[in-house]
Every structure is written in C-alpha cells, then in structure tokens.
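Missing here: one protein chain of the complex. Every other protein chain is in place.
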Amino acid sequence: MGSEQEFLEYVQGGGQVETRDWMPDDYRAKLLKFIEMHGNSELMGVLPEREWILRAPTLQRKLALTAKVQDEVGHAQLIYRVAEDLGKPRAAMLADLVAGKAKFHNVFHYPTKSWGDVGVIAWLVDAAAIISQKALLKCSYAPYARIMKKICWEESFHILHGRDVILAMVTGTPEQFELVQEALDRWWGPLMQFHGNPIPYDEDPMVTWRIKSQANEDARQQFLDGYVPQILELGLTIPDPKLRKNDDGVWEYTEPDWDELKHVVTGHGPKTAERLSFRARVLEQEQWVRDVVLAA
Amino acid sequence: MNDVWEVFRQDRRGTPFEHAGSVVAPDAEFAEAWAREQYGRRGESVALWLVPRDAVHVVDEWADEFDLKYRRVDGYSIKARLKEARERAGTAEPR
Partner (left out) sequence: MNEQELLSLADDELIIGWRDSEWTGIAPLLEEDVAFSSIAQNEIGHARAVYELLSDDADALAFDRSPEEYRCAPFVELHLLHWAHTIARRWLYEVADEIRIAALKEELPLAAKIDREEAYHRMHAEMWHERLAGSPQFAAAVEELWPYALGMLPASQRDALSARVGLPVVDAVERGTHTDELVPLWEEMTMVRRSAPAGAQW
C-alpha cells in the first residue's frame, strides 16, 4: 500500500505499474476508461472498413484490406485483455458499448462512401492513430505499454497499404483522382478532431498520471507536420483555407468544431446508432456460441 | 478468470521466450489455434509456449533489509582507487 502522492511521484519519475500493484482509485478508473475506449475504437473501426473487403477491386487489395481489418480486431483483443485484467469483464465492456454507454473515437462514427475512403482511412486515420499509439509506448501502466509495441508494428503496414491505394488512384483515371479528393474533403474535419481538443499539458489528468505522455495539440501538430506535405505533393487539396505553417513552425488551421466532436463521441454520429445496433444484434445472435465454447 | 492462457513467444531459434500477451480459451487446443494466429500470422514467432494463467506462480516481493551489495556489480566503485594506483605506478593517462 502506498499513498497517492508517492504513487504520483513514482509514475512522474518514469515508474512502471504492473497489474498486481496498488493503484489509486482515480488512476485505475481513468486508466480503465481510457483503455476501454481504445478497445472499443478498434472494434468499431472494423465496421466502416469491412464492407470494402467484399468490394476490393483486386486480389492483392482484398488480401491487404482483410489483413488490415484483421489486425484491428487483433488489437481489440490485446486491448480488451489488458482492461479485463484491470477488472472489467469483456462481456460487460461489449454490453456497455452496444448500449451506447461507452465511447469510441470520432472517426468510426462516420460513413464510408467509396474506395477513396478506404485509402484515406488506411493512410491518414491510421497515421493519426499511430502518433497517439507511439506516445502510449511510454504509458506508466506497463501491460498497456507492452501491447503498444505489437500494435505499432502492425499499424506501419496499414499506412503503407493506405498510401499505396491512394497513389494508385491519384495516378489513375481523373475519376479515381476525384474519388480520393472527395474522400479527403469529407474526412479532413474528423481527422482534425481526432486527437481531441487542446488541453494544456499540465491540466490533463491523463498526462499527470503518465497514462498519456503527449498533449493532444502536440499529436495534432505532429500529424500535420508529417502528412500535409505528403498530401499536397500528390496534387490533392486540403479543404481548409486557413491551414498553414507559421514562422514559428506551428501549424495554424480553422478551429475544429469541438461541439461536434463531443456530440459524436457521446453517441450521436451519423452512423453510430446503426453500427451499434448491428453489433448488438450479432452479439445476441451468437451468445450461444460463447456459452458453449467458454463453458468449463 | 480461469480460462486465460499466457502466451510466450520466441522470435528466432536460440532467443529467449518472452511473454507476449494472453488469450481467453477453454482448452489447449483452442488456445493453440488462436495464439498461432494472434502471435504468429506474420511469421513473427518460431515457437510459442502456452500456459494456463493458474499454472503461473508469481513471485514479485523481495526482502533486501541488509546491505548485500558486495555480491553485485553495482556494489563496487573502483574509479577512485584505480586512479590512485595508476598515479603511484606512473601509468596514469595524460589528461
């Protein structure tokens, strides 16, 4: 048993926490909620993409996209396992998810409309995610930090696959180029919201507990630094006239709609209800399978 | 949970088996089928050890009440004495 103050100093000094260690209630609660949201996001992220597995235009793309989505499911498994070991049963997390009681990342609440979306999601959404995931490699909770290594390794192929899909289209027919541009126009808003609204580093409890080691705005800046040049060099335009890097090296942009973000992640995105009810239906339908398989 | 299987994986022949994660499975057969894919579908593992979590005996507390540093490398600081010895022997390195 320790004190909350000692624990705080320990994690802020780089100390690592294992499953059986004592933790302050607030740390455990915030950690579990964060990890649960991550697991939910991986699982919900599958739904917009899986339709396109069936529609992939070549065998190679079909295999690559299936493998990518398979990885996301694998990540959900890794992440939920960590959360389960913190005390919340998987069935409870899935029940809360489909009941709309738990959050998942904004990007997975939106529809996909074309093969252009497939490229944009694999390239840019996964790029935004990997920035956060790399920062989580330093999470104070060691079991979570450890799975991030496997997750980051697998995500790196997703980004390459996504970029390859985009490149094939932007060097293809004018219609294919337009598909990419149109998808980018729709996804730019959610991408800018992805890392969350700016919270000062020392006011973010997730940072205080060293669960996160990177401030939201830093993640966003890193994303813009890495990917705006890569997007523009393909001849694509970004639908934000205010987007520019100022003389201090800081990206300026139109302030994202933080109300929209809040509205979406609390379960009111365009596709939220449909996707959750689909998951709920499948879960219920196949409960008997879990009962038979997991019976002693 | 009584159906968690710990997964240890080996990168290449000769390297240590390292803990990689866990799968929830009713028996060794399911654990194998699932761990093969979760920890080996990219050819990233040459071997796996699957162990029911209950079979893992955890040891994570130690008593270190008395100073037993003499038997560890970090219990020795030879820098100062080595410098003195070299100066005496005239073999000290020029600065």
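Letters A and B mark the chains as written, and numbering starts fresh at 1 in each.
The rule we apply is simple: contacts are C-beta pairs under 8 Å (C-beta built on N, C-alpha and C of every residue); 3 or more make two chains touch, one makes a residue touch a chain.
Everything quoted here is computed from the prediction, not taken from an experiment.
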Residue among A:M169, A:V207 or A:I238 touching the omitted chain: A:M169
Selected from A:Q70, A:N197 or A:S213 as touching the chain missing from the view: A:Q70
Chain B, residues in touch with the chain not shown (by the definition above): 23-26, 29-30, 33-34, 36-38, 41
Where the missing chain touches chain A, by residue: 43, 46-47, 49-50, 52-63, 66-67, 69-70, 72-74, 76-77, 80, 90, 115, 165, 168-169, 171-173, 175-176, 279, 282, 285-286, 288-290, 292-293
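Note that only the chains that are shown with their structure count from here on.
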CA centroid of chain A to CA centroid of chain B, Å: 31
Chain B - residues contacting chain A, complex: 1-4, 20-24, 26, 30, 38, 41-42, 58, 60
Interfacial residue positions of chain A with respect to chain B in the complex: 18, 20, 70, 74, 77-78, 81, 84, 90, 146-147, 150, 154, 293-296
